[in-house]
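With one protein chain removed, the remaining protein chains of the complex are shown where they sit.
Let's turn to chain A:
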């Protein structure tokens, strides 16, 4: 008897709870805006994805999850950096969770998949997270896909010129991964460097290479005045370690994901050679800008004790930049998403915002960001290696200042089309 009573009580309680949660939305006055987040919490970029959600959560908490008088409900989804998984999750967000806007994804192939998916949607908007393939917005752009962050080619803006003019180097060896993101980065570097008259020798290595010794031997014997290293993650670490052990002494130029805290915080001989490395990218650890200092300060206060880094990662800043774009446009239309989001999408396209780095961001006719790119140098400060911005190229567009038709004529970046065309 007692058992039956408790079971009945539990059932009643459960029913009451369920009724309560069902009834709750009816009480709120204006319906909330549903924002879907898509990043990678599994797979190779999981740490970057976690950090991205940290910054998104922090920025939503700052505005108390409210914009234009409407609440923002943030629904998180996770992919594993594979295009088809990202697509399945995006479909779930749109169709099942009924979100209005998706913020994401993180990696290149996912970005292109979601761009294609966004074209099949009406009255929904996808705003990029951190994916950096240039073709996502450059070729076959979708009217429903917006990107307030810059791409891999843009990130190299100013680097080729700096190496040629300031460092006075006429010939470089480029060692890079044999896949899309390094192609885009090498393309951006070569475009400037070769136009000024520089010569480039390429050394490609497949993603996941661990032994670079033969490459390094060739590079050390060559006439190259500097080495441009466009590897990422463990490949980059392996190259740098072996370069240091082989007694490499040429100046180093790095791709955007080489000069990163994940690389600098690892122990080993690579830290000696990486000190003084020049690189280009959308962020640095130290940027002399009050907006950035304030952002880093808030990030540390919020997350340092909950697993955050000393300084927000590149993915986190890209997600935050894109979120700023969304919030700006939502504020401009006062949270009005009616009429298939027409007014909202117009506001997005016209948005001029300030990224967490202090860089001004606006969109071009393909809904791709035009923004500032930093020239960075790795310095020892207070006993730790930090990426310090010393130069800034303002208003870098997707074609690095070239007329778009001429840029498109060059073709998509690949190992056979590395952007080294003389002027």
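Keep in mind that, in the parts below, contacts are C-beta pairs under 8 Å (C-beta built on N, C-alpha and C of every residue); 3 or more make two chains touch, one makes a residue touch a chain; residues count from 1.
Here is the rule we use: contacts and distances are computed from a predicted model.
Visitor: If you had to name the missing chain as UniProt does, which of "Carbon-phosphorus lyase complex subunit PhnI", "FAD-dependent oxidoreductase", "Branched-chain amino acid ABC transporter permease" or "Aspartyl/glutamyl-tRNA(Asn/Gln) amidotransferase subunit B" would it be?
Guide: UniProt lists the chain left out of the view as "Branched-chain amino acid ABC transporter permease".
Visitor: Which listed residue, A:133, A:252, A:387 or A:420, touches the chain dropped from view?
Guide: A:133
Visitor: Among A:116, A:171 or A:336, single out the residue that touches the unshown chain.
Guide: A:116
Visitor: Looking at the full complex, which residue from A:57, A:82 or A:340 touches the chain that isn't shown here?
Guide: A:82
Visitor: In terms of residues, what is the contact footprint of the unshown chain on chain A?
Guide: Given the touch definition above, chain A has residues 41-42, 76-78, 80-85, 87-88, 91-92, 95-96, 98, 108-109, 112-113, 116-117, 120, 133, 139-140, 178-180, 206-207, 412, 414-415 touching the missing chain.
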